[in-house]
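For this view, one protein chain was removed and the others were kept in their places.
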């Protein structure tokens, strides 16, 4: 399917602040970027670079005063995501080299500390895709979606206690549980068609059956219509904006629509 | 300056042909891509990847029949290019690692075979930028620009004999002469504002005074207004289209204009 | 100085276990590897690869039974490490792209949660090297070195409470405090000449004054004689051995000596 997505940010800073954004998509498996744009007002110098995960990053000195940033993208992506309950566990010795890093614990996914819960959730479930789906369904069923209950320091451990949060928190919890079972899992951020309320979104991928599969613990069912902006271990790697100073976000609008 | 450029290709193939294009720009030193698009008719699957030089490549199976490809880009780039006749020769031991490869001879730049000419052109010229400029001016002065006198097998040696050719040939000759003096030189392809007649263009960069400088042997004077699409050792690396089969190019249009 | 170092491990596994080791050094800034060896008994297939930080990793299926691993290295390295109390803070906008990742919180370095302590330690200290040195000295002065008080789940937050631990813990605490001040900091593991008792070692580097400097919170004074095996964000990235199953370490010997 062909999706057109855009994001719009109005910011204000009292003094110049260095910020790093991750708001541009690139072509990759399952996604081809037909068209893409990135504009700021005022126009400022932008240092664009590619990080260690292959994400496109923009380093900007946000000037004092008002600052707006607009992006848009037209991307071909899959209307449905692949589902395969029979995809088996890929043993560590068979994982591609670059996948191994997604087995490790990370800032917001303390996978080394969720052994009991992970074991309980997947009890009796056959190793592989079915385990990841069991985790996803468990998180979906037990968490409630509430804005404002978590912040940028909230980790999987925290949210497995509180069981409330936003897409980011659902994702951290799911990833920590997968990695505990030695299933590589990574965070994905981007756009999701038909997300309600519309926002930038976060979900995860798990590596089973010899490939990455898409999972989203915030959704009841597997749904496609996703434009990927960045991959990483967790939200530390893929924040859409990292400000090294005080920046006020006065307005943020996100839209995603299908085009013919 | 802010430039808007576009390219349009009408092709025809009797049977499906695999082709590799290098027609998308990315942000980098001296260039920021504000907006960018890549469309084909009919729409076909596209495998986009990044080559060893960092160029964005599109691998496409061109279907039998008519096929059109359109690209556009809006880029901030420098209106003027840096000129520094005092930039000195950078000795090989001081070159950055990734620059070293541009000292080597390549398919169309047989730098090992132009010693006498290179020495003659730079006789009495102080090592560094001034030598590269002497080479550029020599090629500009001695070559005549004629379409159809060279083809995809024509190399620097050939064209240093015939002294006719197009931007690609001027560039190969210049690069071969620079490398002969142990000055790293690389080919650049992209758009040039005010090029007459308008076309995709090729020029070169040489590494002196601790950085890359832009040179263009087809132009009388140093001019800016360039959008870079790809870097490489020579035309083998940076062909805007490589067809693995027979594809007829029925029409090609290129435009570059300044926008406010 | 020329150092010869070796490590020796006797392991036992009931059943085959996949493990990843990071026990080989490579040449790099301040270090040239003259000689290097890696042997196992029994000899087994080894999949060696380079991770995202440039570290050389060995993936091995440890067979059931006894398994020994021996490595040795002869490296030229600096006898003294650079110290420059006047090296100033490098602002985020001036950091090289690949350094930016070392500003982020990570699994064992919750830099987002140590603001108060970091501010207190560096109060009145001028931004840059002097701040990092103040942090290093604070950790050295307040921590006590005790084996067995921490484990593989212990993070900077934990150890800033307990104030006891080993080199790994000293390092995590220091890194978390540096990053809180927007000073990039990364973990280093390797050999240290004259370490007592001899062991594999961990320390850190901080990026100030436009380059990386070496710091070691376990040592009273800055000392050189270091062979680097791996760089990373924290111990999650640079564990010298990660076992995906049960492996008993029956014996471990490390030696480092100067040779002429």
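A, B and C label the chains in the order they appear, each numbered from 1.
The working rule: a contact is a pair of C-beta atoms (placed from the backbone, for glycine too) under 8 Å apart; a residue touches a chain by one contact, two chains touch by 3 or more.
Being a predicted model, the structure only gives us computed values, none of them experimental.
Chemist: Taking the whole complex into account, name the chains on display that the unshown chain touches.
Modeler: Within the full complex, the chain not displayed touches B, C.
Chemist: Identify the residue among B:51, B:82 or B:199 that touches the chain left out of the display.
Modeler: Residue touching the absent chain, from the options given: B:51.
Chemist: Just to verify: which one of B:10, B:76, B:182 or B:199 makes contact with the chain not shown?
Modeler: Of the listed residues, the one touching the omitted chain is B:182.
Chemist: So one chain is hidden, and I want to know which residue out of B:20, B:37 or B:198 touches that hidden chain in the complete assembly.
Modeler: Answering carefully, the residue with contact to the hidden chain is B:20.
Chemist: Could you list which residues of chain C touch the chain missing from the display?
Modeler: 26-28, 32-39, 43, 45-46, 48, 74, 76
Chemist: Identify the residues of chain B touching the omitted chain, counting contacts across the whole complex.
Modeler: For chain B, the residues touching the absent chain are 18, 20, 47, 49-53, 57, 59, 61, 91-93, 97-98, 100-101, 103-107, 109-110, 112-113, 152-153, 182, 236-237, 242, 244.
Note that in this section only the chains that are shown with their structure count from here on.
Chemist: Rounded to the nearest 5 degrees, what is the angle of the rotation relating the C-alpha atoms of chain A to those of chain B?
Modeler: 180
Chemist: Using only Cα atoms to place each chain's centre, name the chain farthest from chain C.
Modeler: It is B whose centre lies farthest from that of chain C.
Chemist: Measure off the straight-line distance from the CA centroid of chain B to the CA centroid of chain C, and report it in whole Å.
Modeler: That pair's centroid distance is 44 Å.
Chemist: What is the distance, in whole Å, between the centres of chain A and chain B, each centre taken as the mean of its C-alpha atoms?
Modeler: The separation of the two C-alpha centroids amounts to 38 Å.
Chemist: Using Cα averages as centroids, what's the distance between chain A and chain C in whole Å?
Modeler: 29
Chemist: Which residues does chain A have that touch at least 2 chains other than itself?
Modeler: There are none in chain A.
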